[in-house]
Structure formats: structure tokens, C-alpha cells
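Please see the structure below; I have some questions.
Every protein chain except one is present and positioned as in the full complex.
Each chain gets a letter, A, B and C, in the order it is written, and its residues are counted from 1.
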Amino acid sequence: MANKQFYGVIPPVVVPLDNERNLDVKSFERSINRMIEAGVNGLFIMGSSGEVAFMNDAQRYELLGEAVRIVDGRVPVLAGIIDMETLRVIEQAKRAQEYGVDALVATAPFYALGGPRENERHFRLIREACDLPLFAYDLPVCVHTKLEPEMLVRLGRDGVLQGVKDSSGDDVQFRWLVLLNEDAGHPLSLLTGHEVAVDGALLGGADGSVPGLANVNPCAYVRMQQAAEQGDWQKVKEEQDLLARLMWVTRGIVKEVGFGAGVGAFKTALWQMGVFDTNQMREPVQPLDGSDVAHIARVLAECGMLDPSMPLRTR
Amino acid sequence: MANKQFYGVIPPVVVPLDNERNLDVKSFERSINRMIEAGVNGLFIMGSSGEVAFMNDAQRYELLGEAVRIVDGRVPVLAGIIDMETLRVIEQAKRAQEYGVDALVATAPFYALGGPRENERHFRLIREACDLPLFAYDLPVCVHTKLEPEMLVRLGRDGVLQGVKDSSGDDVQFRWLVLLNEDAGHPLSLLTGHEVAVDGALLGGADGSVPGLANVNPCAYVRMQQAAEQGDWQKVKEEQDLLARLMWVTRGIVKEVGFGAGVGAFKTALWQMGVFDTNQMREPVQPLDGSDVAHIARVLAECGMLDPSMPLRTR
Amino acid sequence: MANKQFYGVIPPVVVPLDNERNLDVKSFERSINRMIEAGVNGLFIMGSSGEVAFMNDAQRYELLGEAVRIVDGRVPVLAGIIDMETLRVIEQAKRAQEYGVDALVATAPFYALGGPRENERHFRLIREACDLPLFAYDLPVCVHTKLEPEMLVRLGRDGVLQGVKDSSGDDVQFRWLVLLNEDAGHPLSLLTGHEVAVDGALLGGADGSVPGLANVNPCAYVRMQQAAEQGDWQKVKEEQDLLARLMWVTRGIVKEVGFGAGVGAFKTALWQMGVFDTNQMREPVQPLDGSDVAHIARVLAECGMLDPSMPLRTR
Partner (left out) sequence: MANKQFYGVIPPVVVPLDNERNLDVKSFERSINRMIEAGVNGLFIMGSSGEVAFMNDAQRYELLGEAVRIVDGRVPVLAGIIDMETLRVIEQAKRAQEYGVDALVATAPFYALGGPRENERHFRLIREACDLPLFAYDLPVCVHTKLEPEMLVRLGRDGVLQGVKDSSGDDVQFRWLVLLNEDAGHPLSLLTGHEVAVDGALLGGADGSVPGLANVNPCAYVRMQQAAEQGDWQKVKEEQDLLARLMWVTRGIVKEVGFGAGVGAFKTALWQMGVFDTNQMREPVQPLDGSDVAHIARVLAECGMLDPSMPLRTR
């Protein structure tokens, strides 16, 4: 099946900027190569963690072009086609398609909400307008809609969707989605975006994960995936424990809330670890500093990802 | 003050389509002229009621060009510059500016939420990028953020904002916004988007309203505004009562929910009244039909806006 | 009609405690008498502002007994019968009834939520179990359900409900409630709990208000009500402006959030004004202190309700 190529660890790629907020191509190469060398099974460009909402179209497609060039076919590239409503999403789909990506990832409509009927029609219209495998991105925290398992599997059976990235935080619905998908012959590749509970999702039958935290520690996610494939669930749990602790980089941030705290923490960790050259964010979000940076470095050190005897990097 | 030109009744313009979902320019002219002849004080193009979220950029700017041409300076034109985050909004601002509009209307960032600090920085960055009067559009139902009165007035005093369209449904905060704005010397033109409670807002000190329902009955809103200016509050209340009943066109819709029920009802009313030629909606929303159309016609008849002896228009 | 006796200003009575958290009967008499002498049209005992949720039953009925004794028939007494679900509410109703109160006030079920059908059945079952006039208390912030206007008026027509205290903050639904109630022959006394927007509610047709802030300044609410009855809407608006500014006692509280900030501010204001002897709260809420007390005193002084040259009262 078409979706068999989409499984395992597919990090949503966090994007390094220079101090003037331009794409830092060198750091981007470093980070992408680091994840591919760790053994990830794909990369998701222009997801929420990739600051897709904050980029104008020129920036989006500069980024996508560089990503495709750097990845160079080593792993599949999924591209977010995030916009408010159907026609705008279709425009993003058509453009992304030209860059040679392997799949597209679309949310339900947001801003002007309808009901399940509009959501289903939305995905069907995107399908009519493009040829690539299509993932539904279930992300109520941004989209304010929860996609129902029955609808997703119906769209899978009808060839509209080839997968789901579930970032809904609703593991009950996800379990039902897995079961319904099995009953239908597994038309959908089911990926959890829930980086702190990947172990349970894999045990329950997920095909893989889209963990933002895998930008920081891709190796542990790859080890967890491999242990799951081998049925070594004790090992799966241990890797997840380590990663759950590492996720504390995003907790207790005092200066920022919401997006700026979460992705801001990932960028700050990558900066302190030397993968990125700064932790610059896109407007209107500001980079973390002061005690927030110290907190992140401390968590990294506790998780063995930073030498605690080294001084903090400063801007 | 710059904002003195923005007051009174400024309908958010509902957009007629033909059956192929192209802009129906003739109906658009008919509806805009009808509102201007009724005495409205401005027109807001590309607001939520104008299906801004559903249009790609080509459609947005075709619409804006036609609107500016039709209005031809008779009243001020405000243009929505609705997009996810700051840079995308700024692109919309720069483009809208070229069409000769009189003011811009921007929401806070949506999709990837931050906190009040990001919201404030967002409006300041838009101001730096454009010269026109700028309105903040407070619309938590779409944007999932409530703008604080203190921040809005601070942005008014600093020359960043010239007005607020308040569709928050929070009349307590709106009252405080009015008082703080008075204390600061009235830098902001304060417009309520709350079409069923305009009377209370005017009594409390609002400068005007942005009522979607004014597409259906502009005359009553104009009469209400004039009565308020004359201090005839009994008359204000009577007009509002009539309009509150007319707003029942949007209630009890069985086929659609959310946006499709609300704006769908306005379009259906305008169609039945002969202002629009169809009630076509933009994808993925479908037009109302069957019993929903009959319900809307009945409400129109009860409010004296449709001859009940005439047959329903059908598609 | 039975409900004709319930109109005008009906404050939800805030309850003074001594430092050991017992009812401070002297302060309670002082505050009740102060409100009755100001001309209020009724008193609502054991509402949310009366800390009903925080009292065990012994405390509730000690309070109710004292209230009925102090009021002594000078104005109607409404008693809250607040509990989780129907049977528990009915027990409260039967007990409150024995104290000689004039009406009962019940919310929809909370904790275990159902739908509109359960809410309607709930009120019908309360009616079957008691004889007094019954008000529905629409308070989504505590109850997490919004009561629909159509259902409320149906219950009014059927003699189940005699009134509504609307603290929903939804002035659109309230306007429709007023209109539907008129169409049905005005079976319901409609009171707004929205103390900062009473003017708009009265203009729109409300029968009165249940403003917590009237504990602090009953006279202004009485003047506003009288001005409304005389059609002097400019005067109504001026009184509301003053009261909207006075409501800032509840804003910018730094030590507490939610209930403790709102009712805590009212108690602190009454304490600083000498009506209460302390600002003690019920467990687990703590009284405001420090800069929050100073803020409240400053707002009171700005509104002419406290002599700014006097030192703050301290505990």
C-alpha cells in the first residue's frame, strides 16, 4: 500500500534562523543530517513545530526547497500545507507538490468553523486537486476541531487520506482509530504526535510517531521504534521515560507561554547543544533567554545531552 | 482625529457568488449600493462574514478591487487583512493598501497561540509596515484569544491602532474599553460587532457597529444609529428589538452549523429578497436549502421584509 | 402575576465572617439594612457571591435564618438552593422553604452533565416538589451549561419557572429571552447578573438586576433602576459608568484568581468602608491582603466611596 513508506519516526523539523531571522542553511543541514544519520524514517517539513504559521509563502517555499535538496531522497519528505480553508490549502498543495515532496499534510479548516460535514468535504476536495499521499493533521489545540475516527477511516478506505498525524492528545479516540483502521484493512498510516506517550501508542498499534522532541534526541526515538518492532516493550518504556524527562525542557518556562515556550525550548536546546547557532524565533515570538535558558541546559545535562561543566552559550 | 471618519453603521459585506462560485458582480453592486443608499457610514470588506477565510489571494483582491470601484469614495472602505501570523498579515496589509482602501482590520495571531506580549508586538509590527488606520478585530470565536482593554487603549495612545471591531461577545470588557478609551482622549473608534445588542453598546458609548445583519436590513441599523445620536433611546430599543427578531434567520438552522448557518442564512435572506441571485457559498460550505430556506423566508415575512404571499425562490 | 414582586435591584448578599470564619451577625445586619435603606427591591441569599458552595448545610441554614430575621419582610428574600443534581437540590428546596423565604433559585445540574432534556426535567421535578416561585440561575462559569431561551420561556408558560437570573454573559441570548418572554405574556421575571452592563439589559427590557457590586454601592444601582423606569437613559448610562469604574475593585488582583479575587474584592471593599469588620473568606479561599487591599481602597477613593486621607484598615 502507498502508505507503507510512512511509518516509524518522522520528526516535524524545527527550523534554525540566523539573528536576522533568515533561514540558517548550515544549521538546517546539520540538524537534518543529524536526524537522518540517527535513523529517522522520514521528515515532516512545515509543521507547527516548523513555524509554518509564521512564514510568508516566500519563506515557506525557500525552506521547502532547501529541505528537499538537503534530504536528497534519503528519507521521505512530508510537507505541511497549512492554511485557513479549502481553497487556500489547495493552493499550498499544488505549490508544495512542485518541490518533489513525498506526501502532504493538511489540517481541517480553521478560523471559520463548520461541522464534520465540511471537514470531510474539505479533505475530499484537496484529494481531487492533488496526487500525492495526503495526511490529515488532527491538532485541536490549533484547529479547534477534533477529527472523528469513523470519518478518518472512511476517507482512508475511499483513497482520500493515506495517513493521520494525531496530535489531539485524545488517546481513547486514537485507540479506536487504530482498531477501525485495522478493520478496514489498514488504509491509513497512523502516527502519533504525542511525544511523551509514544510507547503506549506503539503498543496500541500506531505505525509511528511525529515527535517534535526528536529534533533534540532523534536516537532515542529511533531506539524506541526499533524496540517496539522487536516486541521489547520494557526497552520501549525505558526510552520513553528518558524522553519524557527530556521533554521537561518545555516545562517551567517563565518568560513565554504557548508556542514560544514549546518550540522556543526545542530551539534553545538545539542551540545549547551546538546543532543550531542561535535560538532565534520568528516574529512576533521572541527567543528564550536568562533563567529559561539555564533551566533548559540543566534538563539537557540531567538527560546526558549536555556537559554540565561547560558554560552556557550566550547570544 | 484620524478615527473620526470611522463611526456609525459599517456593515461587514456579505459576498454574492454565482452558481460556479465566482463573484457575482451585479449582485455585489446591488447590495453595496443598497447599503450606501440606506445611509451606512462605511463598509468592511473581507471580514469573516465576507468569507475571507475561504478565498485564495486572487479571489480576495479581485473582490477588493471591485468593492473599491463600486463604492467609489462614497463611504470609507475598511479591508480585512486576515492571516495566521504577523508576517503573513503584513503581506496582506501591503497588498490591500495598494487598492486605495481607507483602513485595515487585523486580528491577533491565530493557529499558533502565544500570550498578550506576542499579540501586542504583532500589532506594533503591522503598524511599522503600513500607513493606513488600523483596527484590531477582537473575535475569540475564530481567533481563540481575547484582547485586553488596557492593551488596546495603550496601542491607541501610541498611534498603533485607530480602532477596534469588538466581536468578543464580552460586554463587560467592552464597557471597560469604552471607559479607558475616554480616559485616554478617545484615540480609538470603538465598533461593536454584536448585532443583537447594538443598543446597549451605543448607550454605553460605542462609536458604531459592524453588524452582519445590516446586509439584510441596513435601514434599521441606520435609524438606530441616528436615534442614538439624537438621544432617543426608546426608538433605539425598538429598532434593536426588530433587528433581534430578524436575527432569527440564523437560529434553528438544521442542515448547517457554525459559519455555514450564520453567513449562510444572511445569503439566503438576501437571495429570497432579490438582492442576491443565489445563496451559493464557498467550498467546503454548502448553501442552505429545503426547510432552512422556508424558515428564513418565514422570519423575513414576520419582520416585514418579504411578501409572504410570494412563492419561495428556488435554485 | 406571581413574579411581579420580583423586579428591580436584588443584590446577591455577600456574607461577613469574623476572624474565626463564623457568621458576623452584626456586620450582616449592618450590610442588609444598608441595602434595604438604599431602596433595593429584594435580596438574594446563598448565591455564588454569598459563598453558598463553601458552606455546609448547618452554616447555610444558620445564615438563611438570620437573613430572614433581619430582613423581616421589608423586601422579598430569594434563597439559593445550590447543589449538584436534582434530588440534592430538592432537599435544599424543601429545607429553604421552611424558613419563610419568598422564592427559590436553582441552577441546572452540574458535575455530571447531560443535555437540554435533563436540564428541563430537572426544573420540572423541582417544581413538583415545592410551592414557591422558582428562578433558574443561568451561570455557565460555574455550571458549564447555557440555558436556552426557548426552554426557559416554555418552563415559564408552564408555571414551572417564575424567573431567571441570567449571569451567562451572553447578551444576545438574553435579548432573545426578553423577546420570547414578551411574546408569551411575560411569565418570567428576567434579572441580569451582569453588573457592568445593567444599563443595556434594562434598555433591552430586563425586569431588574442581581448585581454583586450592589453590596458595595446599592444606592447607584437603585438610582439606575429608577432612572430606567422614568426613561431617563442618559442618567442610566451615567450611573452604569460610575459602577463600571467601581467594578475595577475586582480587576488587577494579584494574589488571588477566580472566586477569591471577585468576592474577595467585594468583602475587602466592604471592610475598608466599615460595613464589614474583616474581609475574611471561607476555606480554602484566603482573604486579600497587601497591595490588593491598597488597590481596592484606591478604586473606592476614585469613585468617592472612601476618604483617601484615611489610613487603610488592617487586620
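Definition applied: contacts are C-beta pairs under 8 Å (C-beta built on N, C-alpha and C of every residue); 3 or more make two chains touch, one makes a residue touch a chain.
Small disclaimer: the values here were computed from a predicted structure and weren't measured.
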(request) Please work out which displayed chains the absent chain touches and list them by label. (result) A, C
(message) From the list C:G42, C:P76, C:G260 or C:P287, pick the residue that touches the absent chain.
(response) C:G260
(message) Among C:V14, C:M55, C:L147 or C:L188, exactly one should touch the missing chain; which is it?
(response) C:M55
(request) From the listed residues C:K4, C:R121 or C:R315, report the one that touches the chain absent from this view. (result) C:R121
(message) With the missing chain put back, one of A:K4, A:K26, A:R245 or A:R315 would touch it. Which one?
(response) A:R245
(message) If the hidden chain were put back, which residues of chain C would touch it?
(response) 48, 51, 53-56, 59, 82-88, 90-91, 109-115, 117-119, 121-122, 125, 142-144, 256-260, 282-286
(request) With the missing chain put back, which residues of chain A would touch it? List them for me. (result) 169-172, 175-176, 179, 194, 196-197, 199-201, 203-205, 231, 233-234, 236-237, 240-241, 244-245, 247-248, 251
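In this section, only the chains that are shown with their structure count from here on.
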(request) Leave out chain B only, then trace which of the remaining chains are still linked through touching and list those groups. (result) A | C
(request) Could you name the chain whose Cα mean is nearest to the mean of all protein Cα atoms here? (result) B
(request) Go ahead and note the Å separation of the Cα centroids belonging to chain A and chain B. (result) 36
(message) Two or more other chains touching the same residue: where does that happen in chain C?
(response) none
